[in-house]
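Below: the structure, in structure tokens.
One protein chain omitted, others in place.
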Amino acid sequence: MEFLAFLLRRLGWSLLVLLGLSVVIFTIARVVPGDPARMALGPTASADQVASLQESLGLNDPMFQQYATFLHGLARGDLGRSLLTEQSVTADIAKTFPATLELVICTILLAFALGVPLGVAAARWKDRWPDNLVRALAIGSAVMPTFFLALLLQILAGYVLNVLPTTGRLPGGIDFDAGWTGLVLVDSLIAGRGDVFLEAVRHLFLPTIALAAATMGQIARITRASMIDVSRQDYIEAARAFGVPDRLRMFKYMLRPAFVPPLTITGLEFASLIGNAFVVELIFSWPGMASYGIRAIVQKDLNAIMGVVMVSGVFFVVVNLMIDLLVGVVDPRVRIRGSRA
Amino acid sequence: MTALLSVRNLDVSFTTYGRRTQVLRDVSIDVPEGAQIALVGESGSGKTVLMKTVMGILPQPPAKVEGGAILFDDRDLLTMPERDRLRLRGTAMSMVFQDPMSSLNPVFTIYDQLGTILKHADRRLGRQRGRRERWARVLEVLEQVRMREPERVARSFPMQLSGGMRQRILIAMALLSEPRLLIADEPGTALDVTTQAQILNLLRDLVTRQNLALLMITHNLGVVRETSTYTYVMNQGRIVEQAPTAEIFAAPREAYTRELIAAVPRLTGRAT
Partner (left out) sequence: MSVSGQKPLSNAWQNWWRFSRNPTAVVGAIIVITSVTLALLAPYVTPFPEHVGAVVDFANRHQAPSAVHWFGTDNVGRDIFSRAIFGLRVSLLLAVVVLGLAIPVGVVLGLLAGYFGGWVEIVIMRVTDIALAIPPLVMALAVAAVLTPSLTNSMLAIALLWWTWHTRLIYSITRQLRSQEFVEAAETLGASRAHILFREILPNCVSAIAVKTSLDAGFVILIGAALSFLGLGIQPPTPDLGTMVASGASFLPDYWWESVLPGCAILFVAMGFNLLGDGLRDLFDVEDVR
């Protein structure tokens, strides 16, 4: 019950965060630029055109009322119209978001699948060569500029070795859109299209590695530190004194309590992962939300920019709620006491 | 007398920041079968290092055993094959941990932790015990340490239990595989005086009833008087005085022992 209360409280705070985020975005989009209508139409537009757009965007209303309208739209999932595609921003993002989601899910899975074992190995052989290797790898991947790694991977695997596709989500010849989950990996399996699935995996390979490197390094580092921290606890010494075998001690007694910090860090730093996704999508021409966002920024498409930032924020909040749930599963202290630490 | 545990001329050093420090010098103690022995000294005197060396859980490095022998049943623990030593650890020789707050894994239930220890002790000793028997044995030791509602306790997480209960679980943990030697490292110091008295009382009863040898490690001479018949006094890594407990209190020879007796407040009242 305490756990449910904990989750509900977190949910409440999350809604507040989103509300705050809407204020920030509204400020950036409507207050900072001075005249959004002039900005949208460009310097060549006539004063009449600007005035009529101002009128239709509601820019002549008082600021507070504009915010209320914006918030009202937001609550209904209406992010306004994109000036560029002339579609509703919500529809545009709904079309591009699954590609980003697929990339991010694969990235997080890969980062944990590599980072946790590396961190465990480093802690197990602390100050010996595996530890030094992992630490070097962790620091290297954490300080590797994502765009630089993406470029290098593209050149190496794509042009030099010529083994993997370097752009897009699927080859030009395959037109696959089942429209169920929007995740090609999942949809192709449901549709029984093994060929599409394989192509999707091949296309995901490079962008996922480029995006996962920084997170993987961070996870390996945190896992190492928290494993070492846990290994110094009295209860691990007790387990040793009572003859609990090494392997069981590592993977059960230590990893379980040590697993919480990497999870929470991933949640906290999820925003920078989304930021990096922008760069990676751009370089690999990945047809996701970030590519849409970058286009919007170049074209000064205000509604689209606001929509993309807002959806990034919602993404962050949802991921963090899921992590809270996971932390509760891993650590009974959170479950029972209904709070962290 | 042949001692169950006999530490002979043990030397242990630590290397920190590139400098070697001798922490045990020529330490010899004997714990006969069924006897209750105390090892007393201030924190930093080396008594915890001695206990960890005996249990084989001393982190090496930074520590290093420089010389001496530790005989258990006349076999040297320091030279016997690792396999044999593992067979003794947590079974024939067992220990009660000091801090009830930090010595239990916070993310597993009491049964999970005790059951795992029992399972692996059985495996090392080549004993067969099924799940149901294991559950029964865990409940049995929980009852031995006077736990009410042992089933509920077994299903609890440590944070759901009081300090006194957790300390009793640490004792139960030590009793799981019918040890012959119990090493207790200042049990209950972290608890309030009344609870500590109850814990010591329980420990004394268990030791006499099951005829266990007890090595009580403490800085508290009150505890020594309550729980032992023979006492070693340790200072700066050496045994400085040894005598039957009554003699130590009646006529301490060393200035250091007199200081200890004068300085440490007495454990008030025998809780029954």
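General remarks:
All chains are identified by letter, namely A and B, in their written order; residue positions are counted from 1 within each chain.
Throughout what follows, a contact is a pair of C-beta atoms (placed from the backbone, for glycine too) under 8 Å apart; a residue touches a chain by one contact, two chains touch by 3 or more.
Computed from a predicted model, the values in this text were never measured in an experiment.
When the omitted chain is restored, the residue from A:119, A:243, A:293 or A:332 that touches it is A:293. Screening A:133, A:189, A:225 or A:248 for touch with the missing chain picks out A:225. What chain B contributes to its contact with the hidden chain is residues 14, 16-19, 21-23, 44-46, 49, 236-237.
Where chain A meets the chain that is not shown, the touching residues are 13, 16-18, 20-21, 24, 28-29, 32-33, 39, 135, 139-140, 142-148, 151-152, 155, 159-160, 218, 221-222, 225, 229, 265, 268, 271-276, 278-279, 282, 293-294, 296-298, 300, 302, 305, 308-309, 312-313, 316-317.
By our rule, only the chains that are shown with their structure count from here on.
Once the centre of each chain is set as its mean CA position, chain A and chain B turn out to be 50 Å apart.
For chain A in complex with chain B, the residues that touch the partner chain are 233-245, 248, 252-253, 256-257, 330-333, 336-337.
Taken together, the chain B residues at the contact with chain A in this complex read 55, 57, 86, 89-91, 94-95, 97-99, 102-108, 113, 116-117, 120-121, 124, 157, 159-160, 170, 173, 176.
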